[in-house]
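The structure appears below as structure tokens.
Every protein chain but one is kept in place in this view of the complex.
Should a chain be cited, it is by its letter among A and B, assigned in written order, with residues numbered from 1 in that chain.
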Amino acid sequence: MVSFRMNRRTLKVEDGTTVLEAARDAGIYIPTLCYHPALESVGACRLCMVELSHRGRTGHVAACVTPAVDGSTVKTDTPAVKRIRKTVLELLIARCPEVAILRELGERLGVGEPPYPLENEACLLCGICVRACREIVGAEAIGFAERGAASEVLPPFAVPSARCISCGTCTTVCPARTFELSKVDAVGTMHGDSDDVRTRKCVVCDEHYTSS
Amino acid sequence: MKSPSDRTSSRKSLPETDVCPELASLGFFKSQRLLALRHRGLLNPEEIDEYIALGGYAALPKALFDMTPEEIVDEVKTSGLRGRGGAGFPTGIKWELARNAESKSGSKYVVCNADEGDPGAFMDRSLLEADPHAVLEGMVIGARAMGASEGFVYVRDEYPHAVRMITRAIEQAEDYGLLGSDILGSDFDFRVSVVRGGGAFVCGEETALMASIEGREGRPRPRPPYPSQSGLWGCPTNINNVETWANIPCIVERGGEWYSGIGTKESKGTKIFSLVGKVVNTGLIEVPMGMTLREIVFDIGGGVPRGRKFKAVQSGGPSGGCIPESLIDLPVDYEELAKAGAIMGSGGLIVMDEDTCMVDLARYFVSFLEEESCGKCVPCREGIKRMREILTDIVEARGKEGDIERLEELAYAIKEASLCGLGKTAPNPVLTTIRYFRDEYESHVLHKRCPAKVCKAMIVYRVVPERCTGCQRCVQVCPVNAISGPRSQPHNVDLDKCIKCGACYEICKFDAIAGDAIYIE
Partner (left out) sequence: MNGLTILLGTASAEVKAKLSGVLQGEGYDVDSAGLAPDLFARLGERTLDLVLLSDDLAETNVLDLTTRIHDLHPKLPIVVVATEPSVRDAVEAIKHGAYYYLEASIPDSDLLDVIAGALELELELIEEAEHRRARRLVSFEDLESIEAIDSIMRRHDFASSRLVGVLQDIQKEMRYLTHDALRHVAGRLGIPLPRVYSVATFYKSFSLKPRGRHTVSVCLGTACHVSGGVGILEKLERELGIKAGETTFDERFSLESVRCVGCCGLAPVFVVDEDFHGKVTQEEIASILENYE
């Protein structure tokens, strides 16, 4: 067991529990985007930054990938933490101004219009769909391409992947609702803006599905 | 093929004198202390026998037969050696962590990080090209200390000659029984292979480097687990920089105590710097820690050429910072550099004179990091992009009030919230230039003036009619025919056509009849 302080409370959790999981169990709010309880955490969105003090050293860490340490102190809403989250969320909103979940988070955290020129991306690049496709479905039909600001989530060569089994998992886990699952005729589009592709019929229910 | 080193030899030879001067009498060499570079220029790196003849591979049998692995680790701890790749973590403690870590599969790995990505630094390339066996010997000793049986040298693909030299060195060491099974009859096995990088600065970061060795894209992952607990293929892995490894044989041979006698309280030993930029003597230098910047730039480097005025030194590459003239007496070690807002990094020291625009330089580093960001975490991917946008606006005369404060706000979040070292240090060049050269930023933003006359949007090229002899050299080189004027008459620059490429300025300054008849306003 690990015992540590969070804000003004003392929490006791199993070894290996992350700071985020401990906070959720205790009903303490930490915002997240790229976290999904069924998937490996990667610490990509950095919205869950908290202040961690341990053995005289204090710094900011991502709660979703930091295990709770015995004797440490975590603070989830210091002015510095709020300042970091504000900038991170502003950066995300500037990238995807139309994505509803970001606006909802903005309201909750008190973050309004970002001070940057707005882009109009649909995808947050949180990677949840990529991880779900690999870790849960096992199809590994989509992945990250390129790097840095040019990163995208794509099937190889941006053409419909032969590995996609049209299961729709990516559409249901996507926090930005970049993909939507729709029942379609035998032809539809898959994975965002790729060309038309012949869809597959579900072997169980006999309907054609695609994610778009 | 012509390697860069071939070309250096073609540079001007020394003036003839009665006697050949000794190295120690030359300002450039006088105050250097060569440990990692101890064999520089003295041996043929393709011949292992030459390394052995100069005393190489003497530390290895000592480490294998006269010392226990714990004693090796202790010796390195005593030496006070710290990682030469940038962060300066104590090497001995890192080794101890890897030594004590348990491996489920029984395997442990050591890695030599030669993914030298800092623009302006080339000590790793030079060490691998000039003295590859020193690096290998250090690795075998380290592997023995930590109980690793396999090692990798991760080299940039942009360094083909270094790849050839280290590959050849490995083959020769294997032939001599210094690598492979049962090394020198000690029952200790250790193999090394060379892995070439794919062209990604972020792979200098340990977790990204390991992903690359495993054949994946180099995206860093959160720590813990640390590489010493779970590294390559989930096994304990120790990664050290080329220069760190090259110091090991010296330390084992002459003792940690001796090594710790060199340098300052917290930073022991010597450090290689690549002294480049606007300085008379450019090249790699190795000096004891704690030498002042003034000694490095003016005594060793010979000062700024062509009578220009010294302005700043950029230390530590894109993750580092600019140190202004007012701090020229700063003793160079890990702590002092950090206090000044810079870092040791891999040891790049780029000297700038009054012709360097600090805002343009900050923009340069930020756009470098933007291209090299892996794109995984938001502050680094999106934040650096926004910083570059703001800095580009400023140098292109579109800056507005509040931009400097916006940069500082972004810098704070990027520094605190980024996933890996690339992002955490990315704001340094911006923060240090704002800290020491805020007036230059303000001049760009408020008055649309570039004091160093670098930012194209804020300058024009003009001819001084009194100086121009009408030699027409500038007319010939102008790519857009913006310069007109008959021979022997003062020329004229058509400002509407001029693309500000600087070709006329360059040729007038160095190659024209009169010289210096074109100036930048």
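Here are a few things to note about the model shown:
One rule holds for everything that comes next: a residue touches a chain if its C-beta (ideal position, glycine included) is under 8 Å from a C-beta of that chain, and two chains touch if they have at least 3 such contacts.
Keep in mind it's a predicted model, so treat the numbers as computed, not measured.
Seen in the complete assembly, the chain not on display touches A, B. Residue-wise, the contact with the chain that is not shown comes from B:L361, picked out of B:L361, B:C377, B:A426 or B:A517. Within the whole complex, the absent chain has one touching residue among B:R38, B:K77 or B:R196, and that is B:R196. Residue in contact with the omitted chain (choice from B:T282, B:S319, B:N428 or B:S443): B:T282. When the missing chain is restored to the complex, the residue among B:I350, B:C377 or B:M458 that touches it is B:I350. Within the complete assembly, residues 138-147, 154-157, 161-163, 165, 186, 198, 200-201, 203-204 of chain A touch the chain that is not shown.
Remark: the residues of chain B touching the chain excluded from display are 1-4, 7-8, 116-122, 125-126, 157-160, 195-201, 212-219, 274, 276-278, 282-283, 314, 317, 348, 350, 352, 356, 361, 364-365, 368, 371-372, 374, 477, 479, 501-503, 506-507, 510-511.
Note that in this section only the chains that are shown with their structure count from here on.
Here the spacing of chain A and chain B, counted between their Cα centres, is 35 Å. In the complex of the two chains, the chain B residues touching chain A come out as 200, 217, 219, 221-222, 224, 370-379, 381-383, 385-386, 389, 406, 409-410, 412-413, 416-419. On chain A, the positions that touch chain B within their shared complex are 41-47, 49, 59-60, 62, 65-67, 80, 83-84, 87-88, 91-92, 94-95, 115-117, 125, 127, 144, 146-151.
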